[in-house]
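A protein chain is absent from this complex, but the other protein chains hold their places.
Take a look at chain A:
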Amino acid sequence: MKPAAFDYVRAESLDEALEVLRHEGSDARVIAGGQSLMPMLNMRLSKPRVLVDIMRLEELRKVEPRQGRIVIGAAVRQAELLEWPSLARELTLLSLALPWTGHVQTRSRGTICGSVAHADPSAELPLTLLALDGEIILRSARRQRRVAARDFFRGVMATDRNDDELIEMVELPTTNGKRCAFREVARRHGDFAIVACAAVETDRGARLAIGGVADTPVAREFDRLGGSALDDALNALAWDLDARDDFHATARYRRDLVRMIGRDLIAEVTR
């Protein structure tokens, strides 16, 4: 359980980090807090030739409002964001989801963008990004581009990021008084979710996003539906996610959780 050997670059500028990625491509991995990447390295599921540490880049350490949206840089740790005084007002859903993200002992170092880059299907932060219709801002030596969260997550730990790109920041619309709800079922608080659900109030009803079931988080719009129509729509969603049996839970249990928690959260945000 020790990482294979790699070179280590402590980047002193963003350009320097991008230059390494341009040269090394898939042989390089970016490390920020390391709370997703280090287990992969320790278990040798990932054996990069070079690790690029971006945590000392001041330019990536910002959380700032920008035209009704909030930008979170790649070097912002989860614990730091939790201490941002405006979090509950500006990004209500994120303030509800972050306490479920790992434990205080991992949030202390783990970053928002790192979890997004890792793209674990049961992770809370990709789910939140999707539920809020956020965007990922990718940067390479050649260009900067924006990708909507719904197009970014491609599969289990697979994303739209190219080998020469890093996530520079993520951008989220402020929740701006909209009702939000988050709930998760896991074996132990802070462990990987068996099912995680996020809901946000919309003009027509609610958007519900589900993590931990399909290969990526999945979001769906729910207009104001009454009684059995809502149950039917939730049941359809539960089956569409193609749940599988695994060590932690059966597919049936996961579908049950989607139906029950989904109903509760939609009621909570459309009440």
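Just so it is clear, a contact is a pair of C-beta atoms (placed from the backbone, for glycine too) under 8 Å apart; a residue touches a chain by one contact, two chains touch by 3 or more; residues count from 1.
One rule holds for everything that comes next: contacts and distances are computed from a predicted model.
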item: Identity of the absent chain, which is to be given by its UniProt protein name, from "ABC transporter permease", "Sporulation protein", "Sulfite oxidase" or "succinate dehydrogenase"; value: "succinate dehydrogenase"
item: Touch with the omitted chain, as defined above, among A:Gly25, A:Pro39 or A:Pro65; value: A:Pro39
item: Residue of A:Val30, A:Ala79, A:Ala149 or A:Ala206 in touch with the missing chain, whole complex considered; value: A:Ala79
item: Residue, one of A:Lys2, A:Arg66 or A:Arg271, that touches the chain absent here; value: A:Lys2
item: Hidden partner chain, residues of chain A it touches; value: 1-12, 16, 19-20, 31, 34-35, 38-39, 41-43, 50-51, 53, 55, 79, 102-106, 108-109, 188-190
